[in-house]
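To keep things clear, I will list the structure first and then write my remarks on it.
Every protein chain of the complex appears in place save one, which is left out.
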Amino acid sequence: MSKTDPGRFFEDFRLGETLAHATPRTLSPGDQRLYTAFYGGRHALYSSDVFARACGLNAAPLDPLLVFHTVFGKTVPDISLNAVANLGYAEGRFLRSVSAGETLHATSEVIGLKETSNRKSGVVYVRTTGFCGEEAVLSYVRWVLVRKGEEAAPAPAEHVPPTAAAVAASDLVLPSGLDFSGYDFAAAGAPHAYEDYAVGEKIDHVDGMAIEEAEAQMATRLYQNTAKVHFNQFERAKDPTGRRLVYGGVVISTARALTFNGLQNTGMMLAINAGRHVNPFFAGRTIFAWSQVLDRAELSPTVGALRLRLVATADRPCTDFPDKDEKGTFPPEVLLDFDYWAAIPRRSA
Amino acid sequence: MSKTDPGRFFEDFRLGETLAHATPRTLSPGDQRLYTAFYGGRHALYSSDVFARACGLNAAPLDPLLVFHTVFGKTVPDISLNAVANLGYAEGRFLRSVSAGETLHATSEVIGLKETSNRKSGVVYVRTTGFCGEEAVLSYVRWVLVRKGEEAAPAPAEHVPPTAAAVAASDLVLPSGLDFSGYDFAAAGAPHAYEDYAVGEKIDHVDGMAIEEAEAQMATRLYQNTAKVHFNQFERAKDPTGRRLVYGGVVISTARALTFNGLQNTGMMLAINAGRHVNPFFAGRTIFAWSQVLDRAELSPTVGALRLRLVATADRPCTDFPDKDEKGTFPPEVLLDFDYWAAIPRRSA
Partner (left out) sequence: MSKTDPGRFFEDFRLGETLAHATPRTLSPGDQRLYTAFYGGRHALYSSDVFARACGLNAAPLDPLLVFHTVFGKTVPDISLNAVANLGYAEGRFLRSVSAGETLHATSEVIGLKETSNRKSGVVYVRTTGFCGEEAVLSYVRWVLVRKGEEAAPAPAEHVPPTAAAVAASDLVLPSGLDFSGYDFAAAGAPHAYEDYAVGEKIDHVDGMAIEEAEAQMATRLYQNTAKVHFNQFERAKDPTGRRLVYGGVVISTARALTFNGLQNTGMMLAINAGRHVNPFFAGRTIFAWSQVLDRAELSPTVGALRLRLVATADRPCTDFPDKDEKGTFPPEVLLDFDYWAAIPRRSA
């Protein structure tokens, strides 16, 4: 048997099987600061231990997206080494915050399989769970288009799992002890509370952030994500684009950091409702973003939640909120259509 | 009210007002090591806990310039988002060293205002203070040219605050417990003590250090500095240079790290007397530096201080000490003219 890992092809997946992903990973203060260096986030709850303690936490937790990328990275060798495209996310829930010093591992259950009509590939649906010890800290559904190893290989029975359009507000989990009654809006950078955001409201986040090849690679290596398209420039030179693809998580985290300008008090991501990488991103371009408030919920006397849609673009300011047309087609500059819940202090706090 | 921050324009500042800057920031071992990776500093006191303990400290403190950049970054959204140019620094004092795990926040008092003659902008003078808890750790004066939002807006009364040409030696603050009687010159890399430096002496630091776009951006994000000129390449492409500007602090820290070669025992910066970014720096070029000893002072039986002028250039070795001419004009390769105090062990130690 070859000792090198060719990755799984579509016909290698079995409905209901659980894959235990390799390489447990201890997150450290070094990870969180590299995260800051890659994206420049400014949400106070993730920047200051003092601020976090005043909100009932032990210290500034690691950014939920750092946890997401780390867990996602573990799944790549087992799920998406032979992927054609990452199609979507759903039902993502952050089940508790993760602190520096904790160690993550992950498993994925295959919850759906559907061969494509040309029989060259198929969609694999997995529910991935990230753990600290035996405690689940993150769970999400992802579906991805995976090549077949042999075109003639028999396809597994088709099963497309139902996924919720969004995580229900009643399923959102707040970190134990979280209390925004002492939330310091001035220190956080803006007075806008839960009550200040209306469903339907759109926000252009104004700022633009360029991403360099070295930044994208370092971030992706930090997550131990091994997808060849992010690193093997020799092979990518044969692609029509001639370029390495930037890991989609870099786009998510960059756009999310840009949301600070307008969503200053929404640092704590609670759930990922949906996500789609509309177009690939290549280094050297500048990312812009806009958001829309999709829903609101009251989670505790001091904590509300906003359901937010986040759209990111490349080399295209978002003053006019570039969006899909009536046929569902996005302008070519749109990179990302992402839907999530974030906690926000209530004014009554 | 818009939830995004347009930044303050010149007419928005009021003499005497105090701005409490957002985003408190806990510094960690990750910050200090990224600082090493960005600049390559080798001053032993900031490299080794063992060395620092032998000098009476608890552990290697964070580099004073890391503290400076972090505090400076906090001020950008409130002071210089609409800046045309950063004009100068004065009266900067490091009031105590900062250790990994401590959290910084910052305030600025507006101490001067002066509209420019064309009425399109004005100079804002602020005194910024960085704090750990209630304890001031850094204080400095900075003046910056800020655009007016509306040219017709009435200008505030002109007030130009007096600033000292240099921090007096008697105002320098040594970290509590600092004692260079056990200073290990060999471990630090050179035998040169306080007594070996003469006022007027010039030192070419020989080495050159190239800076890449990714390095400059990562450093600037780490400091949570949000100035658009450092990140928004899409916008910068419209500028005649077509380039992102590298944050001036990257030039200061790179030049300062280069000073090791000739100033091996001056790791501890105590004060910033003056500083001027003579020309902008663009990534891809190589930074060189030279220093001149401006003054000397004896601070304790084992600790002296040197007042040093640090001049940095781009793509120009400093063997002949490039400097301003009699009219005060610098050669175009000069980037920085910086004046500071640093502690140095006395030989008697």
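Lettered A and B in written order, each chain numbered from 1.
The rule we apply is simple: a residue touches a chain if its C-beta (ideal position, glycine included) is under 8 Å from a C-beta of that chain, and two chains touch if they have at least 3 such contacts.
In this text, all values refer to a predicted model and were calculated from it rather than measured experimentally.
Of the listed positions B:49, B:135, B:158 or B:298, the one in contact with the omitted chain in the full complex is B:49. Within the whole complex, the absent chain has one touching residue among A:113, A:219 or A:289, and that is A:219. When the full complex is taken into account, the listed residue touching the unshown chain is B:196, out of B:135, B:171 or B:196. Per the touch definition above, the residue from B:136, B:209 or B:229 contacting the chain not shown is B:209.
Residue-level contact of chain A with the missing chain is found at 2-5, 20, 22-26, 28-31, 33-34, 77, 100-101, 103, 105, 133, 212-215, 217-222, 224, 226, 228, 231-235, 244. Mapped onto chain B, the footprint of the missing chain covers residues 28-34, 36-40, 42, 44, 47-51, 59-60, 100, 186-190, 192, 196, 203-210, 212-215, 261-264, 284-286, 288, 315-317.
In this section, only the chains that are shown with their structure count from here on.
A rotation of 120° superposes the C-alpha trace of chain A on that of chain B, rounded to the nearest 5.
Per-chain Cα centroids separate chain A from chain B by 36 Å.
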